[in-house]
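Removed from the display is one protein chain of the complex; every other protein chain stays in position.
Going in written order, the chains are labelled A and B, and every chain counts its residues from 1.
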Amino acid sequence: MSAIPSGLKFMDSHEWVRLESDGSVTIGISDHAQDALGDLVFVEVPEAGRMLDKGAAAAVVESVKAASDVYSPIAGEVIAANDALGAAPELVNSDPYGQGWLFKLKPRDIGELSGLLDAQAYAKVVEEASR
Amino acid sequence: MHEPLIFSYSRPGRVAAGQYPPVAPPLELPQKFRRRRRALLPEVSELQVVRHFTRLSQLNFSIDTHFYPLGSCTMKYNPRACNQLAMLPQFLGRHPLAPASMGQGFLACMHELQEMLKEVTGMKGVSLTPMAGAQGEFAGVAMIRAYHRARADLDRNEIIVPDAAHGTNPATATMCGCKVVEVPTLENGDIDLEALKRVLGPRTAGIMLTNPSTLGVFERRIHEVAALVHQAGGLLYYDGANLNAILGKVRPGDMGFDVIHMNLHKTFSTPHGGGGPGSGAVGVGQRLLPFLPIPLVGRKQEDTGQYRYHWLDERDLPQTIGRLSAFMGNAGVLLRAYVYMRMLGRAGMQRVAEYATLNANYLMARLRQAGFDLAYPHRRASHEFIVTLKRQEKELGVNAMDFAKRLLDHGFHAPTTYFPLLVPECLLIEPTETEAKEDLDAFVAALIAIQREAEQDAAKVKGAPYTLPVRRLDDVRAAKQLDLSYQSDRS
Partner (left out) sequence: MPFIPHTQTDVEEMLATIGVPGIDALFDEIPAALRTRALDGIPEALTEMQVGRLMQARAQLDGQPLNFLGAGAYEHHIPAAVWAIVTRGEFYSAYTPYQAEASQGTLQVLYEYQTMMANLTGMQVSNASLYDGASALAEACLMAVRAHRRSQSARILVPATVNPTYRQVAHAITAGQSLALDLLPYDIADGTLAFAALDALQGQDITAVVIQQPNFLGLLEDVDAITDWAHANGALVIAVVNPLSLAILKPPGEWGAKGADIVVGEGQPLGVPLSSGGPYFGFMCTRMQYVRQMPGRIVGRTVDLDGKPGFTLTLQAREQHIRRSKATSNICTNQGLLVTASTIHMSMLGAAGLEQVAAVSQAQTSALVEALTRIEGVTLAFEGPRFHEAVLRFEGKVEAVLEALGRRGIVGGYDLSGHYPELGNALLVCATEARTGEDIDAYASALAEIAGQ
C-alpha cells in the first residue's frame, strides 16, 4: 500500500499539492504514481515565471517504460522548480512528498484548492486503480 | 561471447589499401572550407572488418536461425531468391533519376506490383512511395485530411483510434495535425459500437482500424462500423499490420475501407533488416485517388502493342499530398516484394492466410491444453493470439518479461510482450505460415518447461537469460547515464 499523507490535496491523475505557510503551493506526484512508473530516468520541470492554467501540462516524468505529463492542479505562476531532479530524478522515487517535489506555484485563486481530492478520497482512487 | 568495439582494433596507419582509388590528387579547396582534423573512424585491415562484423552477426537471433514468433511483426521466411534478384547489377546500378526510357524493366515490375496490390486489397489505386508502415499511415491520414479540405469541410480534424491500437496510429494523427479520440474495446475484443456512435460527428475526419485487431481477433461488425463512420462523413483507414491474417480471404476494400497501408516487410516477406528498411505502400478507394503521394508508375500502350512505362507526378495528380521521399521510396524492397508475389501466385497468396491462421490456432489450442490462460478464450485466433500470464505473475511472481527472457535460453525469440497495453502480462504470439508443426510443438514444450521451472524455482526464471552474449541489461542506467557513442581518449 502506498503512502498518502493526510493534509495534502490530490488530483485523480496522481499529482499532490501542499499549501505552504507563505501562501504558495508545492506540487509533486504521489507515491502510488512513482511506484507505477518505476525508476525515473528523467524529469522536466517548468521554467520559473511561466503562467499555468489549471490542468495545464506542466512537467514530464519519464521512466524506461513510460512517460507521463504532470498537470498543474490549480492555476498560478511558477515561482520555483526542483532543479536537483536534473541530476537525480530518483529523488521522486525515494521521497515523492519531500525532496522529490517538482515545482512551486503562486496560486491565482487559492480557493481552487478546495475542489481537489483529500487524502481519503484519493486513497479510494488508488484502490480503484490497483484493482 | 563478446566482441570488442571495432575501434579497439584500430592502429594508426593501418589501411584496407585495396579499397582506395589508385591516386590521391591534391584538394582544390580554399582553407576555410576544409576539415582540419580527420574524423575518428577505425584504422583496420579488411580481414579485421570482415571478422568483426561477421562475429557481431552471430550475436543476433534472426528468422534464418531461430523461430521468431514476434506478434504483429509477421516474421516469416524471407526467400533468398527475392534478395538475389533484386540485387541484379542492373537494378543496383540504376540511378533513380535516370530517364524512364532507361528503366523499363524496373518500371514494369513496379507497375505490376501496383496492380497486384490493388487486386489483393480491393483498392482502386496504389502508391508504392511510403518508406515504412508509419510513413504509409502518415500518407493515409494526410490523404483523409486533404480530402475533407478539398471539399471545404474544414472542421473535420478528429481521428478516432481504438484503445488497443498500435502507438503509431495516434502518433500519426498528431503528425498530421489531427486530434486523437479514443474508443474503448469490449471484453470480447470487438469495438464498442455505442461508444463509437457517441464520438462520431461533424468533426470526425476518420477512424483508424486494424482488422484483425491488435488483440488477434477479427472485428465481426466491420460493416456496421463502416456504415456508421461513412454516415457521419468520415473515412475509414485500414492499418495493414495484420494483413497476413486475411490475405486472399477478405479484402479491406470490400470491408468498406477507403485507404490502407501495407507493410511489405511483413505480409510480402521483405527482410526486416534489424529494424528496417520497411516499405509501406498505400492503397485507396475512388474518393482518395486524386490525393495519392507521388510518384506513381503509369503505362501507355504503343502502336506495336508494347507497353511503355512512365512516372506520374504533380502534373498528373495536382491534388497529391506530395512527395514523401527524395526519389520513389524503397525501390529495392519493392522489387523483393514483387518477386515474392510472383512466386506465390494467385493460389499461393490465399494459402498465406490459411496456413498462418492454422498455425496460430494450433499453437493456441496446444497452449490452452497445457494450462495457459488465453486473453480471448472464446474467440478464434487470427494469425496471432494472446496468452496472459497475469495468474503466474500473481501466484509465482514470474511475469511476461521473465517468460520472454527464459524463452531465449531455449533458443526461441520471445513473442511480443506488453503489447497490446489492454491485456496485462501478455505474450502476443504470431507463428506465421512458414513454420513447421514440429517447431510449433517444440515452442509449446519450451513454454511448459518454463512454467514448471517457475513453479519450482521462480528465481531461476527471473534471472534469465543465462546462455546469451549478455544477461539482462540495466535499462535505467542506459537512460540516466547516456552513453550513445564511443569516446576515445583523443582530446
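We take it that a contact is a pair of C-beta atoms (placed from the backbone, for glycine too) under 8 Å apart; a residue touches a chain by one contact, two chains touch by 3 or more.
Only a predicted model underlies this, so the values are computations on that prediction, with no experimental measurement involved.
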Chains in view touching the one left out: A, B
Among B:203, B:287 or B:323, residue touching the chain not depicted: B:323
Contact with the hidden chain (one of B:262, B:375 or B:414): B:414
Residues of chain A (touch criterion as defined above) contacting the omitted chain: 41-42, 62-67, 69
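Assume only the chains that are shown with their structure count from here on.
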Complex interface listing, chain A residues touching chain B: 39, 41-42, 62-65, 89
Residues of chain B defined as touching chain A within the complex: 418, 475-476, 478-480
